[in-house]
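Note that one protein chain is taken out, while the other chains of the complex remain in position.
A and B are the chain letters, set down in written order, and residue numbers restart from 1 in every chain.
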Amino acid sequence: MLEQFIYIADMIGVISCAISGVLVATRLRMDPVGIIVLAAVTGIGGGTLRDMMMGATPVFWIVDNNYTYVITITAILTVFWLKHIHRSPPYLLMILDAFGLAIFTIVGAQKALALGFSGPVAIAMGCITGVVGGMIRDLLSGQIPFVLQKEIYATASVLGGVLFVLCSYLEFTPILAMSIAISGTLSLRLSAIYWHLSLPVFASDREA
Amino acid sequence: MLEQFIYIADMIGVISCAISGVLVATRLRMDPVGIIVLAAVTGIGGGTLRDMMMGATPVFWIVDNNYTYVITITAILTVFWLKHIHRSPPYLLMILDAFGLAIFTIVGAQKALALGFSGPVAIAMGCITGVVGGMIRDLLSGQIPFVLQKEIYATASVLGGVLFVLCSYLEFTPILAMSIAISGTLSLRLSAIYWHLSLPVFASDREA
Partner (left out) sequence: MLEQFIYIADMIGVISCAISGVLVATRLRMDPVGIIVLAAVTGIGGGTLRDMMMGATPVFWIVDNNYTYVITITAILTVFWLKHIHRSPPYLLMILDAFGLAIFTIVGAQKALALGFSGPVAIAMGCITGVVGGMIRDLLSGQIPFVLQKEIYATASVLGGVLFVLCSYLEFTPILAMSIAISGTLSLRLSAIYWHLSLPVFASDREA
């Protein structure tokens, strides 16, 4: 039951991120296979780095072909849908990205706790799982990553990680803990997008 | 016999990619050690990520110093050759890159099958081995990677991977399977360069 919940959540995250990868790829006028590559990088990049860091190799998608299939099918369907609608809805990229961020954060933190790592490590692993896929997507497309812009982004991921670790220590049922944490990240990130919220910025002029 | 074939093919791929790294590095006016760094990243970056993902650590070049030596010698010879000819032949970078792509794809796919992973994973590992080195080279030099441009690139790698997995299932001898697959990738990629072939592009205008 818990396993299925995590698996389904993870797949929703992968699909959200894969679509966001396709949105960026089509903007860059990539060919079909290039689109699938960018969808895959966005969808499984974060979890791949997490697994390599924790030594949980071979990484998750190597031992479960469903990830490859889901990404490929998502990419193909998205391309046809984009051709059909001509213009994607405004903010779609950011909203999908927010769902990926929220879900991957909790999946990553949960995996770290399940492997016996400490709370701070779980929060870090959640953040890495959540932000790295989109980070590589942005790097590859020649942009400074989302996560490094001033809008609340990594902050939302850390909030979700802290909530999850806290709820786990308080011995909430895992599914409740995950739901609370996903809602936390998602509502903070979506609020930030909607109201253009940002934390105070510490800027300084400095030499190169 | 098979082992030697793979080893020699791999070295040819490493040399091709190392030279391509030097070509980019000299264009960026890097110092000698920087040139060797970029040559190394291009030559062994893809295989390094592949091995880390599959848990085949320590990665291949750590347990076999020949890779480090071959890259260093290749970089030094290439620099002297470039000084001598003043201008490198047109398309040299792209052609070397094509050889690296074709060989690394098959070396990666072969290693994945040999470690007992499935066909789809072998195709993905081949693609990662083939494209990641050049991808990091381009990223480091401040360009959007080759692989994300519209010309057929990752597509050629996937074609090679599919051919290799197919030939392996049909129980061709490994050397025949590898030769067919390398030829497949190489001819598709070289044709794409020569005739400026590209797959249809799915572009869309979208919000940031």
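Here is the rule we use: a residue touches a chain if its C-beta (ideal position, glycine included) is under 8 Å from a C-beta of that chain, and two chains touch if they have at least 3 such contacts.
These numbers come from a predicted model, not from an experiment.
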Query raised in the report: Who touches the missing chain here, B:M1, B:V33 or B:L170?
Result: B:V33
Report summary line: Which of A:A9, A:L82 or A:V131 touches the missing chain? It is A:V131
**Report entry** Positions on chain B where the hidden chain makes contact
**Finding:** 23, 25-38, 40, 48, 52, 55, 57-59, 62, 65, 68-69, 79, 82-83, 86-88, 90-93, 139-142
Query - In chain A, positions touching the absent partner - result: 52-55, 57, 117-118, 120-121, 124-125, 127, 131, 135, 139, 143-145, 147-155, 158, 198-208
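By definition in this document, only the chains that are shown with their structure count from here on.
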Query raised in the report: What is the Cα-based rotation angle between copies chain A and chain B, on a 0 to 180° scale and rounded to a multiple of 5?
Result: 120
